[in-house]
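So that we are looking at the same thing, I have put the structure below in structure tokens.
A single protein chain has been removed from this complex, and every other one stays in its place.
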Amino acid sequence: MVTTVLFFLLAGLAISCAGLTVYYRNPLYSALSLIGVFISLSVLYLTLAAPFIAITQILVYAGAIMVLVIFVIMLLNLDEEKPLNRLRHLYAIGGGLGLAMLAQAFFIFYAVLKTPKHVVDTESNVGSTMSIGTHMYTEYLLPVEIVGVMLLMAIIGAVMLVRKDTNASIEAAAEKETND
Amino acid sequence: MESVIKTAFPFIVYSVAILLAFQGVLMIVAYTVLGERKILGWIQGRIGPNRVGPWGVLQPFADLFKFILKEDIAPDKSTKVVFYMAPLVALTCALLPIVVYPFGPPIEDPIGWLVPYLPAIPFAGETNFVAWLAEQAKGMRLTIARLDVGVLYVLGITSVGVYGIALAGWSSNNKYSLMGGLRSSAQMISYELAMGASIIGVVMLAGSLDLHEIIWAQGHSTFKWYIVPQFVGFVVFLISAFAETNRVPFDLPEAETELVAGFHTEYSALKFALFFMAEYVNMFTVSVMVVTLFLGGWYIPGLTHIFEYGSIPYALVSHVGFLLKIFFFLFLYIWVRGTLPRFRFDQLMSFGWKFLLPVAIGNVIVTTIVVYFMNR
Partner (left out) sequence: MEPGLENYLALSGILFAIGAVGVVYKRNAIGMFMCIELMLNAVNLSFVAFSRYYADVTGQLFVFMVMAVAACEAAVGLGIIIAFFRNRISVDVDDASILKH
């Protein structure tokens, strides 16, 4: 009972925050609404008996990725998005895409509803730190190693991308600003 | 009706426990502020606050009333919603970790000794309600919630706390505030890495992320406290803790001499008080973490020879010992503030990334090898 009420509360919060993320033109407001989505999803993971994932969600998404995003928004001092005067047909395409995906979602809803109910094993320890760690370093060792290499590549890539070896790009930017 | 009360009893107990824990921590925080002003006064050859009450002990309340009574100002060009939200975010994220603090050891039978002295009260189908309560309370822990992932929980919530500062800096629409907010987010992202990496050694030795398990693994001997095998981790954790809480010598987000007051330049009255409280609650949280992870939490060496483990006096003395260890670290914060000058921002960044992080990672590697050969 409590879980059901919590689910609908959090689902409502998540959907409205996600809608606001798309709706706001100011990137900072978008980012704040997205944090709302992440936090409500994290609480949903808690109700799904996955405390480790819930905390990692907060730690990685809300605590690291979105802090970086907000840092970049503040650093670049971004203004509100300009309303677009061309490419209006994209609205139609976007709406169509959204509708198609919603239809898909409700088809899944219908299909799962049709299949026989699965009894939830409330005694299982699937979400515990121990079980996740054990499986991660035995059964799924190779994917974990590949992810490690991928993270290393991402670090190197990020450093290479933003490295300032000459001042040429900044001078070009300043020139563009004076020309505008 | 009576059975409803009986079912709701855990909620009542939890509410009381939460109230007690939060109130206790906030009182300690209020007196940390007074202690800071007194100790800084002594360090600098002054007296410190001594006007309100004897030796100034009522000063925190005077400060609180002053904060409440001041005019609440929001700058004209600020983003109002975010401006009002930021201090709330900061304080909420500071207060949430209190839930997992391990305040003391489990008590085997906390109210059992009371039962013979009280008359048997029949209530909700129990012939003696007090006896039923005593039965329920057996093995009580001096903590609100015991999480399987306690360490990660504290790290995660404190890392969300940076939004309070970053948003305060952005929404004030003031260049000093913005600089403070930017510095703070960069600093907290950088030092969080070193902090997380320094904890991994302890987690590996204890084999758990649960704060109670970690304390339990440190045993009754002082030599088992992780400050001995994990001394490098301890030092790295302590340094990054200073940076995470924006204290001297890493207080660049609010550096008075360059940024007026940094991210809270535009904040006054109660909104400023919320930031102030958040900073001190964060100090307390970090001290709790240092004590729990490296100094054996509530363990006092040799106490089992005097009191029986699990008895009430044992729990009380352990709790006091826990608080004393925390007070030492709070004192250390103040001592450092009175002693050290501030870093420059590039020094701060290169120290975090080029020194602390490699040392922490090296510590993880060495610990891994040692743990591997110990467990063979």
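The chains carry the letters A and B, assigned in the order they are written, with residues numbered from 1 in each.
One rule holds in what follows: contacts are C-beta pairs under 8 Å (C-beta built on N, C-alpha and C of every residue); 3 or more make two chains touch, one makes a residue touch a chain.
Note that this is a predicted model, so its numbers are computed, not measured.
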item	value
Which displayed chains the unshown chain touches	A
Chain A residues that touch the omitted chain in the full complex	1, 3-4, 7-8, 11, 14-15, 18-19, 21-22, 27, 30-31, 34, 37-38, 41, 44-45, 48-50, 52-53, 56-57, 60-61, 64-65, 68-69, 72-73, 75-76, 78, 81-82, 84, 87, 90-91, 93-95, 97-98, 101-102, 104-106, 108-109, 112-113, 117-118, 120-121, 124, 126-127, 131-132, 135-136, 140, 143-144, 147, 150-151, 153-155, 157-159, 161-162, 169-170, 172-173, 176-177
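We take it that only the chains that are shown with their structure count from here on.
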item	value
Distance from the mean Cα position of chain B to that of chain A, given in whole angstrom	29
Residues on chain B engaged by chain A in the complex (per definition of touch)	82, 147-149, 152-153, 155-157, 159-160, 162-163, 166-167, 169-170, 178, 181-182, 185-186, 188-189, 192, 208-209
Touch list for chain A against partner chain B, complex	28, 32, 35, 51-52, 55-56, 58-59, 62-64, 67-68, 70-71, 74-75, 128-129
